[in-house]
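Removed: one protein chain of the complex. Kept in place: all other protein chains.
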Amino acid sequence: MNTNVADKTETPSIAIAMEDRKATSANRAKASAEKLDFWYGTNQALKNINLVIPENQVSALIGPSGCGKSTFLRCFNRMHDLQPDTRYSGSIVLHPEQVNLVSKDVDPIEVRMRIGMVFQKPNPFPKSVFENVAYGLRLRGVGNRTELAERVEKALRAAAIWDEVKDRLADSALALSGGQMQRLCIARALATEPEILLFDEPTSALDPIATAKIEELISELRNSVTILIVTHNMQQAARVSDFTAFMYLGELVEVDATSKIFTNPSKKATEDYITGRYG
Amino acid sequence: MGKGAFSSISYRKNRDRAIELVLLACALVAVFTTLAIVFILISESAAFFEHVSIRDFLTDTQWTPLFDDAHFGILPLVSGTLTVTFVALLVAIPLGTIIAIYLSEFATHRVRESVKPVLELLGAVPTVVYGYFALLMVTPFLQQFMPNLPGFNMLSAGLVIGLMIVPYVASVSEDAMRAVPRYMREGSYAMGATKLQTALRVVVPGAFSGIAAAYILGISRAIGETMVVAIAAGMQPTLTFNPTEPAATITAYIVQVSLGDLPHDSIGYQSIFAAGLVLMIMTLVFNLIGFFLTRRFREAY
Partner (left out) sequence: MAAVMTIEELRRGLSWRKNLDKLFVVVGLLILMSCLGVLALLFLDLVRDGAERFGWDFFTQFPSRKAERAGILSAWVGTSMIMLVTAIVALPVGVAAAIYLEEYAPKNWVTGIIEINVTNLAGVPSIVYGLLALGLFVYKFDLGQSVLAAGLTLALLILPIIIVGTREALRAVPKAIREAAYGLGATRWEVTKDHVLPYSTGGILTGLILGLSRAIGETAPIITIGALSFIAFLPDSPISSEFPFLNFEWLRSEFTAMPIQIFNWVSRPDQAFQQNAAAAAAILLGMTLAMNAIAIWIRYRFRKKINW
């Protein structure tokens, strides 16, 4: 895959020959990681990552424990900045503006207002369902009650949970089931219309039925937002994503259309992981 | 929403920065308090030491700053403080440790949960009330066995202070013992040891620095105790280590002077700061030892 970011006036395009119905023949890039390194203290956790995240597609990050996939994910919304002694080098360029998300000159708060995240363990606020979704909007200065109500409903519908909570908007979010809480967290993130939505192992704490609902949701959401998902469950990556990137020990080993990665990977390391030779 | 929202980001960030400075200022109050204490004690003591030589201060056996023939030896006050502390420790260390071992190793969960809040309450009783006990209940009671015991004496005060710090010593020691990991106890039980043997041979040595910290901090509290001694031990500075006599501690002396009416720049006024400085140094030494012991204990587990 070739990307060209030197030319600042055009959005780069990627031409990929795809047989799979899930991917289109030309995808614009929403973000590109270029020569990205990341350190915790003196320990280098990410080494020279170069990866394009196509717009309005689901890209999955897979790999064994400790390969750096969650670390890489959290670079996109600068969550690492909350810990002391962390350092980025290289860039993650957001298109079409060409702004480098990990640059020191870019404010992490601003990044987090444009990039949303759904966490592994559902973490709704101990507030009402309505207030959970409204919080991000209030941060952005939306105070008008009608507008809030409209946007909250829109987000809850987009997260496929509106019908279940429309009569319980004032009830505590903690009274929901695990799967419902996670969809509420998705609604909370969607309410602020993020440009990229990050999922950090979103179903690992949920039962299979809740998992299936969320996988279906993720598939639908790609039409409105670019999605990057980390999962340790390979079958989930195969079900849900258009592109899959395999990481190992902090490096990006291989990235390609999901169908190709899981049927005919180019690198042996990828093949070994997929066939279960190591976990 | 969208790009328009970004203009408020700088406002939010500036507000954050201002708030952080205010919070930092409040946190620095703790530092300023310490500096202020050090400054006040040293500056007033410096004025004191212009009139009194340090040698006299440390070696004279009389403390009579308010008399015409004034003596400024700190030893009587120190002897009073040490004697009372010693009596208090004779009570607090054995009782506190036994209670701690009992609660940590033998008591059921229910007993422990109901006893601990009560112990906490006991630690909250105002010291002036303990002073009342010492003077008007403990002393008459002791006088039944020791008819020659004077109305003011260091024994009653020491015993009551000891009782007063038992909850503290017990609580800190018990926390230390509970922190000893279960696998250490299990090793001992697996060899057929009883609870008492395990407690004495494995848990107590394992929790040793934590328990020592409890004792040291208890000493520091006893040294700094004021009202019990002011009420029950009398205010006569005497160089003695006999608990059955009345004496004044450093703290009681400061109270005595404060009750009177001394002009601001008199030697009597300055003498309480010199005494306070000695008190501060004594408690600081013990607090530091206790702090390092606690840290070493935490690191071990």
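To keep things simple, chains are lettered A and B as they appear, and every chain counts its residues starting from 1.
In this section, a residue touches a chain if its C-beta (ideal position, glycine included) is under 8 Å from a C-beta of that chain, and two chains touch if they have at least 3 such contacts.
Note that this is a predicted model, so its numbers are computed, not measured.
Of the options B:A230, B:A248 or B:L293, the residue whose C-beta touches the omitted chain is B:A230.
Between the chain not shown and the residues A:S89, A:S103 or A:N123, the one that touches is A:N123.
One of A:R112, A:R151, A:R183 or A:R222 touches the chain omitted from the figure, and that residue is A:R112. Across A:S32, A:N77 or A:S128, the single residue that touches the chain missing here is A:N77. Across the interface with the omitted chain, chain B contributes residues 12-13, 15-16, 19-20, 22-24, 26-31, 33-34, 36-37, 40-41, 43-44, 95, 98-99, 101-103, 106-107, 115, 117-118, 120-122, 124-129, 131-133, 135-137, 163, 166, 192, 194-197, 217, 220, 223-227, 230-231, 251, 254-255, 258-259, 264, 272-273, 276, 279-280, 283-284, 287, 290-291. Although one chain is not shown, part of chain A still touches it, namely residues 77, 79, 82, 84, 109-110, 112-114, 116-117, 119, 121, 123-126, 135-136, 139-140, 185, 188-189, 192.
Here is the rule we go by: only the chains that are shown with their structure count from here on.
Centroids of chain A and chain B (each the mean of its C-alpha atoms) stand 56 Å apart. On the chain A side of its complex with chain B, the touching residues are 107, 109-110, 113, 137, 140-142, 192-193.
Residue ranges of chain B in contact with chain A, taken from their complex: 1-2, 5-6, 8-9, 12-13.
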